[in-house]
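Moving on, here comes chain A:
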Amino acid sequence: MSRIVIADDLCRGCGLCVAFCPRNTLRLAARFNRDGLRPVEYVDPDLCVGCGTCATMCPHVAIVRVERTEKAREATAQ
Partner candidate 1 sequence: MAEAAVVFTPPESYAGRLMHYCPGCTHGIIHRLVAEVIDELGAREHAVGVCPVGCAVYAYNYLNLDMIEAAHGRAPAVATGVKRVLPDRVVFTYQGDGDLASIGTAEIVHAAARNEAVTVVFVNNAVFGMTQGQMAPTTLVGQRASTAPFGRRPEHEGFPVKVVEMLNALDGPTYLARASMASPRWVRDAKKKIRKAFLAQVEHHGFGLVEVLSSCPTWWGKPPLEALKWIESDMMAYYPVGELRDLPNGKAKGE
Partner candidate 2 sequence: MSDASPRYGEPVLMKGNEAVCEGAIWAGCRYFFGYPITPQNQIPEYMSRRLPEVGGVFLQGESELASISMVYGAASAGARVMTTSSSPGISLMVEGISYLYGSELPAVIVNVTRGGPGLGNISAAQSDYAQATHMGHGDISMVVLGPNSVQELYSFTAWAFDIADKVRAPVMVLADAVLGQMMEPLRPRQDEPPPPPEKPWATTGCAGRAPNVINSLYTADDDLEALNLRARERYARVAEAIRGCEETETDDAEVLLVSFGTSSRVCETAVARLRSHGVRAGLFRPLSLRPFPSARLLELAGSARVMLTVEMNLGQMVEDVRLAVQGRVPVDFMGRTGGNIPSVAAVVEAAERALAGPA
């Protein structure tokens, strides 16, 4: 399954990944992280295709891993 790994304490809650995710599968959490910011979390991890746009747009390198299935890789080949 495609997925991303989010480093909770690096996330600044800027929302760029949320805005640019083509599957609208990210949102800012209701809770606060260690620094009092609302970190990003999945709306539904099954919607994730591992395109990595979130990692591309994250200014804080808080998306520390993007995994993409072969099916998704073929579908999103650049």
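Operating definition for what follows: a contact is a pair of C-beta atoms (placed from the backbone, for glycine too) under 8 Å apart; a residue touches a chain by one contact, two chains touch by 3 or more; residues count from 1.
On how the list was made: all candidates are chains of the complex that A comes from, given by their letters.
Because the structure is a prediction, the values reported are computed rather than measured.
Interface record for this complex: partner of chain A among candidates 1 or 2 is 1, by the touch criterion.
Chain A makes touch with candidate 1 in their complex at residues 1-3, 9-10, 12-16, 19-20, 37, 50, 52-53, 55-61, 63-73.
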